[in-house]
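Structure first, commentary second.
Apart from one protein chain that is not included, each protein chain of the complex appears where it belongs.
And now, chain A:
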Amino acid sequence: MASAPENEKNASAPEKKTLTLKSMINNEEFVVDEHVALQSVTIKNMVDSDCAGDVIPVPTISGEILALVIEYCKNHANPSASEDDLKKADAGIVAKDIYTLIDLVLAANFLDIKGLLEVTSQKIADSIKDLPHQDVREIFGVENDYTPEEEAAVRAEHDWAFEGFP
């Protein structure tokens, strides 16, 4: 410890327990305070059941997305942050393109971080609300397997859901 005086963290405060999260997609590693990482129920369960080694591998989540997740967790682990501050910070985190949001919602779901799941889902819902169906298909990776006749029939069957809308 004394051999690293350039690290101001070690010099100023007693050592906090940290965890290293590693994205298995691009092998990026992030060192985070334990109480920050434990906002993820998935990670908490791993730590509680002693399944977590020095490095916690996070499958399916890229370093870029993991960075956003950690930013969220850090904001919400800060006891002095006001509700307004958190709202603003959350809005900043989800101010991304729709494909990033889909990755983020999957990450929030996998890591089981309820608050992040909520804000991201809300943002996705708002973004897709007024999009034409073709765009929504593209976003969710849906292949339109209706024939034009079938599609017309389903629409006719659900005409009450489309009334008054182009």
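A few notes on this one:
Please note the rule applied: a contact is a pair of C-beta atoms (placed from the backbone, for glycine too) under 8 Å apart; a residue touches a chain by one contact, two chains touch by 3 or more; residues count from 1.
Keep this in mind: contacts and distances are computed from a predicted model.
One chain of the complex is hidden; its UniProt record names it "F-box domain-containing protein", one of "KLLA0E22045p", "Proteasome subunit", "Defective in cullin neddylation protein" or "F-box domain-containing protein".
Contacts to the hidden chain, counted on chain A, fall at residues 9, 20, 24-25, 27-33, 59-60, 62, 64, 67-68, 70-71, 74, 96-97, 99-100, 102-103, 105-106, 109-110, 117, 121-122, 124-126, 128-129, 133, 136-146, 151, 154-155, 158, 160-165.
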